[in-house]
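Incomplete set of chains, arranged as in the complex.
Note that the chains take the letters A and B in the order they are written out, and that residue 1 is the start of every chain.
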Amino acid sequence: MCGIFGIFNHSEASNHTYLGLYALQHRGQESAGIASSDGKRLHHYRQMGLVSEVFTRETLKRLSGESAIGHVRYSTSGSSELKNAQPFVVDYAKGSIAIAHNGNLTNASLIRAELESNGSIFQSNMDTEVIAHLIARSKAKTFVERTIQALGQVEGAYSLLILTEREMVAARDPFGFRPLVLGQLREAPVIGSETCAFDLIGAKFVREIQPGEVLLINEDGIRSFNPFSPKPRHQCIFEFIYFARPDSFIFNRNVYQVRKSLGTQLARESPADVEMVIPIPDSGIPATLGYAQESKIPFEMGMIRNHYVGRTFIEPEQSIRHFGVKIKLNPVKGLMKGRRIVAVDDSIVRATTSRKINRMFRHAGAKEVHVRISSPPITHPCFFGIDTPKRSELIASSHTVKEIQKFINANSLSYLSLEGLKKCVQGEAENFCYACFTGDYPISFPIERLNE
Amino acid sequence: MCGIFGIFNHSEASNHTYLGLYALQHRGQESAGIASSDGKRLHHYRQMGLVSEVFTRETLKRLSGESAIGHVRYSTSGSSELKNAQPFVVDYAKGSIAIAHNGNLTNASLIRAELESNGSIFQSNMDTEVIAHLIARSKAKTFVERTIQALGQVEGAYSLLILTEREMVAARDPFGFRPLVLGQLREAPVIGSETCAFDLIGAKFVREIQPGEVLLINEDGIRSFNPFSPKPRHQCIFEFIYFARPDSFIFNRNVYQVRKSLGTQLARESPADVEMVIPIPDSGIPATLGYAQESKIPFEMGMIRNHYVGRTFIEPEQSIRHFGVKIKLNPVKGLMKGRRIVAVDDSIVRATTSRKINRMFRHAGAKEVHVRISSPPITHPCFFGIDTPKRSELIASSHTVKEIQKFINANSLSYLSLEGLKKCVQGEAENFCYACFTGDYPISFPIERLNE
């Protein structure tokens, strides 16, 4: 997954981009980068690591100019190496461009093969590089037209920002897989993956950038294009379930409230006869609150998180994951001794973490451990930007709920139903992508990928 | 504040000390260090930074031997420099000693002046160095006797671990200001500031080390000494209120449960006519849960924390504190728009953070912001190890609750009463130190220090 941020025509462009990325750090912790333009040329810096580690006062100073875009990355396409860090910056016949991309193109390898057969060379494994080639090959006269022509050829998920010496383009794919929001800091337009980035810098949220919309930002202001044939929306429901920050407002809703309603619905569907409801911190907290309030069972912070560690889902090193959950979470022993508890989490991927957590609960004295998951079983990989493992590693792709319950050693296990999930985005249920739960991918792509 | 950890006679002594310190990281983030003994000589390494930054696989390898002690530090005595990092290691006539100290000696400067007037030299600003000098000057025959003689001369707070080539001593001052617990990992005795360190390495909690107790650990096993004249217990109540980790068990109680009962009591004393109860994360969560459950007002995680930042109270850099709270916390706008809320926090020190938080709540649309604090007003500095600012910076030392309420712009402000606080440690109320709320210091010291 990735997060992107951009600002145009502001004297502190790089500094604000730094702060924006800081607020979007949860969307990617592997690498961070910023590209800026001083009106004449682009400057850029990118490095492996967290935003706070990558940039120094000095580095930011060298990123001069009044417009900038930034990127935080957790690899979904391309391996974990510096050359795959973004913004991706190239020169071509008409000048320089920097691209920051959140999403995943489904026909990137096809286009790449075609480009290569025509003699193109590639320096990274990122699908983003394909977009740069297509822009460079376009014969259209203006930059925004070249971008539109390029995007007209790619399929899949993209929320992206492109910076040239004098313009910025923001675009969201016609399905609208990934969020992208427009804000304003005094006179300056700002764009980001989530509104939490605006809050930190004190920018005002203006509106969502629409699926299929292309925004051109330059000295003449903002112009909106809708060049692509409209598609049914397929906004990623997983952004609500797990990925986005609860204080963000995306897809026209507040994440915290959607997430809490998942718990409420889950309580209705799958009550539990227990003495306390415990969240798996931190992503599980809002759903757990919904569950607790609906079921009127006391909510307890029975699992304590060590604040000096990262986030399971996102940590790329397999080795540290081993000791993993234990290094991050520890149950409150006194609290649950001899008690029946329900633990609420947002999702189960491989189930190994859940298994370890339940073992910790039992170690801490819990008499019964019931597990409730605030989303349906993940049976299919995501090809639109979420870093799920391949299908064979998704426990729900090959095991029944009963089998999973046994594996994680829970006294009971229930998932939120797909219908229940849809209820929580009432009125817009058909605007979301549920492919990871159903396998109904909105875009066709070579079948081998599904089983790879 | 500081955290200490030790293990004796275990083949993975340094590695376990590393993990123990990792779990105690919340007690000090400024520097970290480990000293080990291979039976013949001591090895040690200490550096500014977090445990995970300070130690590498290679560094730990060089800390060879079957016993080790470690220390994480946030300066309360001595400035923030490498020379003040611990363990403090010296050679003297009888060999080498390493000391890891949590607490603050009240007569250190007196003893230091006396030692200096006799020709002693000092390389650090730490009161811990005084203990080393006193041990070296003792004419007693055994190491434990020398230590007892040294400790007999100092006053104040100390929970400490001392390692020699072949022995380890653990000691807790007669008042018992700081926690210190004994555990066991298979055959090996382990000692730490809090039980959360035991949980991570899978050690069993055995018992608290008693106030005034000196434990000698060597190849013959563990021997307990009680050499000092007994004193009334003065365990630090602030460990319960804020400092210790909620999953720890210290002073014979589970921190989470005490902390939650503070909220319960607070709700009884100072109810609020609001629509939701919001904790200031993360330390405020357990008390807020108590408040919410008692008052039957919905608990909401209305303030979201960025997981990629440290902890206000503990961050030593003034500069980053400026942007501070905003970089760390962001309210959930959708949730509180037009609502009356109560925000529960554990304490107010300078009140500047509270003021900023309330501004954020109002910005997010809250109609009324009531503040409840799960401890009494802090009117006096701590001289026993908690890093409170000097008296003039403690807002409650010079302002009434009404004035503070105005300053932080709250619709109402209530603190937990001292009596209420005592109720929460029922049956043992007289065993705790409340000096930061009352100014009744159990140890006399030069009056100037109070007003410095």
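Remarks
Keep in mind that, in the parts below, a residue touches a chain if its C-beta (ideal position, glycine included) is under 8 Å from a C-beta of that chain, and two chains touch if they have at least 3 such contacts.
Fair warning: this is a prediction, and the values are worked out from it, not measured in the lab.
The complex in this file is a homo-oligomer whose displayed part has 2 chains and whose full count of copies is 4.
Note that in this section only the chains that are shown with their structure count from here on.
The mean-CA centres of chain A and chain B are about 37 angstrom from one another, to the nearest whole unit. Across the complex, chain B meets chain A through its residues 19, 22-23, 25-26, 29, 50-52, 196, 199-200, 245-247, 249, 253-254, 256-257, 282, 285-286, 289, 293, 298-301, 304-308, 310-311, 326-327, 330-335.
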